[in-house]
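Every protein chain of the complex appears in place save one, which is left out.
What follows is chain A.
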Amino acid sequence: MPPLSEEQVLHDKHFAGSKLAGIVRQAVKRALKEALEAAGATADNTALILSGGLDTSILADAATALQPFRFTHAATTAVLPPDYREQPISTTSSSSKIRAGEIVDLRAELDARLDLPHARRVAAANGIELHAVEIAAGEAMSRLMRDDGAGADVGTVIVGGVEQEETEFRPLPFCVGTLQTFDPMDLRGSVGLAVALRAVRRLGLTRVVTGDAADELFGGYAFLTRLTDAQLRAWIARFIKNEHLESELENEDSVRNDSYNKHATFSSVPLCHALGLQIVQPYLHSAVVSAAVKCHKIDLIAADPLDPSLIHGKFVLRAAFPEATSRWRRKVPLETGCGTSQIGQVFASSMPSHILSQNIDHVYSKYGIVIRDAEHLYYFRIFARLFAEEIPPDPKFPREVVDVVALTGSATERFAHNLSAQSIKWNTAIPRFGSDPCIKCGFQLERKDEYFCKTCGAWPARHGVWFNGGKEKQFIGFFVLIMKFYLDDLPVLFPYESIYPEQYAYMRDMKKALDAKGHCLLESPSGTGKTVSLLSLIVSYQQHYPEKRKLIYCSRTVPEIEKALAELQRLMEYRKRYVGNEQFLGLGLTSRRNLCIHSEISKEKRGNVVDARCRSLTAPWVRTETTKIQHPDQLCEYFENLEAADIEGTAAMPSGVYTLDDLKEYGKEKKQCPYFLSRKMLSSANVVIYSYHYLLDPKVATMVSRELSKDCIVVFDEAHNIDNVCTESLSVDLTRPILDASTRSITALAEKIEDLKANNSEKLQNEYNRLVEGLKEVQEARNAEELMANPVLPDDILNDAVPGNIRRAEHFVAFLRRFIEYLKTRMRVMHVVAESPVSFLQHVREITFIERKPLRFCSERLSSLIRTLELTDLSDYGALSKVAAFATLVSTYQKGFMLILEPFENDHDTIPNPVLHLTCLDATLAMKPVFERFSSVVITSGTLSPMELYPTLLGFKPVVVESYMMTLARNCFLPLTITRGSDQVAISSKFEVRNDLAIVRNYGNILLEFAKCVPDGLVCFFPSYLYLESIVASWNELGMLQDLLKYKLVFIETPDAAETSLALENYRKACDNGRGAVLLSVARGKVSEGVDFDHNYGRAVILFGIPYQYTESRILKARLEYLRDNFKVRENDFLTFDAMRHGAQCVGRVLRGKSDYGLMVFADKRFARADKRAKLPKWIQVEMSEAYVNLSTDMAVATAKKFLRSMAQPFEHSQLGISLWDDKLLAENIAKDKGKRRRAQINDDDPMNE
């Protein structure tokens, strides 16, 4: 091929006549000259590290042109492949004949990758003496890498044509030690360089010139060619900044000759220093840098002039030095050029994979460092030999745990590193586990914007980079990234591989509340994993902070408790795998009926029977010594064992999480009673999961929950109804049968007392004495242990002794009898009475001369009496204790209560069935002790909107109130509001119009049409049983029910629980086998609260009308009035709030997870109003677009059909990134979050500065 002319070479449109090439040329020449002068380099003491590539070729050629200096020595390393044959340098010109400036096309040569021929050519062209260290591949190369003394000979060094045996120099340990790294990529190249440098040293030369930094400044790397101009320039700018070269740019004239010696970005620098050589890096000269920043992508990256498919970097350099011998050589990395890149294969073949994986596990468990392959392992071993120093284990090792855990090996091995990795001291310049550790090896990363770990070669070396494809994929099979993240300083371990965004937000906000030791109110849609986020945050919180605040998790029903326990168990399994064994006890507590393992009692079905029979076996007076010996069969074996163990102090349960079944299992195994065991363990457990009532119901709370300490975290899950639970727990209803039963109990009591008087009057006397002492003991206990206050027993009562007139047992019995008779007379009144407790008490005093004070002590006095009489069968006294509780409540509270007597069940009934309600109107009364007692109370549910109301109703000040959206990859639920039928008649369940034929028919049509187009299960909710019955009857008359039956079976919820559960069971069956079913139920019934209709069990929910409460109810009226007067809550607001939360609860039944889908149909014209809609949870509101809020039946059906079809399509799109975060996305978002907060802070600060 004829040599190309200069014009041809520069034919590129951009360079023709460009000044830039000239500038660069001058800059490089000047840099070389000044650098050499500054270093005091002469021809006798300086060598060029000649790779034969463009950069060194330019230096060699430029120096030749730059008389009088001229390189005389150059060194290079070459690991030659076995089949390497020296090629004649060129067919057209022999080595000696090459002139500087002659263009030689090097692309065609077979060994274009290897440096050696190119180096020879450059050396020959400039008359430089080349010292090449040639090493044969294979065996010799593995010797090159050896770290023991045995294989020290490196190869043959040809120095000036004389072969010399190299001894004592072991290049690999030298490089590992000098560079303090075990990154294979770095070491491969460095080893080659080190051998070359060593050769220079042996020649007795003292200075070396390298071509470092040309690639960085002029875009030599292949990956840079893919960047845009801006990106490329930014990349180069970053390089310059990191190298601290910018200061020189600003002051171009001041040449700082020594500047380039300070930077250790290039491994040549430390290696030269270690060998006692002075390094000269001309390309780092400020002149070159300032020339480089002038370049744009178009100047740097361009196609080869001969072969446009080749893209070259450093184009401006190539243009600037047309005389360079290696002008058009393609860029190859250092290690490829010197041939050491084959080393990886040598190592890979040297070790079987199972040995390798054992070794990898070993290194991980001992050092906590992730090894990638055999080569990496080998380098690490050298690294560890050089730097690791074992120190005796420190008992207080820091908490940082590397986030990556090998999946292989046993769990114990996996955690060994926690201790042993800390017992290693690293004598490196880079700290381990510093402020910014690499995720794979724990060594400090150098810069914040660095994603590459220079110590272990990991990329990405930090979370927050999402690396799609490439090398890291290999590891994912081998190692798994734990979902662990930091909320401020709190490490949170999340037991799933990915996390919903709302879960993260939920945890973040809850942590805020816990830190502030305040209460919080959180609403998160159903199916977004509230429970698991809650548990994982709180458990992490417990384990991280020394206070170990206990968690009390309250849920509504036993299945929900079971679910939470199972979730907790899973979480702790996970933590055990990744954190190691923690002292942790998680327990559930439920009634005796669910926990009893006694052979006979456990067969009983009814809760109160189980309780009674259990008490008859376990009461202290039954368990006397005599019965123990004479009638052991009258005692419960399990309870006795537990008591015995308790006395010995061996009753403690081993740490772990026990579900209710586990608890029973454990009890059976140990032959101890699980119920009492769990009650005993409550005080030492870390997490307790039980029902609301154990905290809210004063009768139970004193028994079970009094020993809980103040800093407990209390969580009420599914708490949308909590205000009703509160008021109900303090309300008492008395009926005629109850009073009759009480009278009987009183008689029985009197007989017992007579008996006792005759046989053992001492006991009664003791009791009397005790009562004289008063309730001092209780008070002392309350002061000492900070007992949870019982709202039934206010503080002032404790200061008093029991009044004299009820101290004696017989007096008390007579007193009660009188009171009951009074109540009976009150019940005879035939009209409705509503009065306050004050006027009631007044009336009591007038008629019976019973004072307020003794009434207050009724409850306490009765239980004392029952204890004294050693009564076991408490179920007989249920009615009586109810009356006693009534007496205590009515006389204690003047405010917040109301007495209502309703003589008839319904207004038009004629047979009286009187009920005396003592209703609590104020939910704060029951909640108050809880909020006062515990510093952090979390109230959470799927439907808490509108959230402003809860703090008022419950009387607390939350520090965090938050409602979360549901992030969805597809819109998996569709709320439709139907306001009119197909005949355009507006529909409503308003009382006045609800029985109109048009409305009944339209409702029927809605049901029919939806039954036709919705597959499998369809759930309907009606405002009341009454309306349900009447409308179904009308539909039957209209023949609509017959039509409906063609498409779906119809099931109806009734107030009877057993019937309803049978209906539910069959409903599910019909949904499973394709027959399809409709469930007609009531918005405040059992179905609307606890039953889930996931997937095919509920493809649509229809809400017929707004589920308002029965507004004519006197109790409700009283409560509304009370709320208005005391909390300034308007009646209508409260009613709507209550109706909408029940409505939301109903429609929420259909969606139980992100893979589920369903229709939500609101069939009432009033739903279209903004004030109603605004009270729905936010996550439903956002889906209610204007198009769907005012539909007629046919429009709704058409929309529904379309929705159902589209939802039936396979759901392939990954939710990742939209509604699901993996750890990388999470880290990004945490960072974003922090950034936002910081910005917010800055913004906050700003006004202050002004």
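In the analysis below, contacts are C-beta pairs under 8 Å (C-beta built on N, C-alpha and C of every residue); 3 or more make two chains touch, one makes a residue touch a chain; residues count from 1.
Note that in this section contacts and distances are computed from a predicted model.
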Complex member absent from the view - protein name from UniProt, among "C2H2-type domain-containing protein", "CHCH domain-containing protein", "AP complex subunit sigma" or "Small ribosomal subunit protein mS31": "C2H2-type domain-containing protein"
Given A:G656, A:G896, A:P1015 or A:G1090, the one touching the chain that is not displayed: A:P1015
Omitted-chain contact residue, chosen from A:R1075, A:R1130 or A:K1232: A:R1075
Hidden-chain contact residue, picked from the options A:K331, A:K670, A:R736 or A:R852: A:K331
Missing-partner contacts on chain A, residue numbers: 107, 112-113, 185-186, 188, 221-223, 225-227, 309-311, 330-333, 335-336, 341, 344, 452, 459, 467-471, 1012-1016, 1046-1048, 1071-1076, 1095-1096, 1099, 1201, 1204-1209
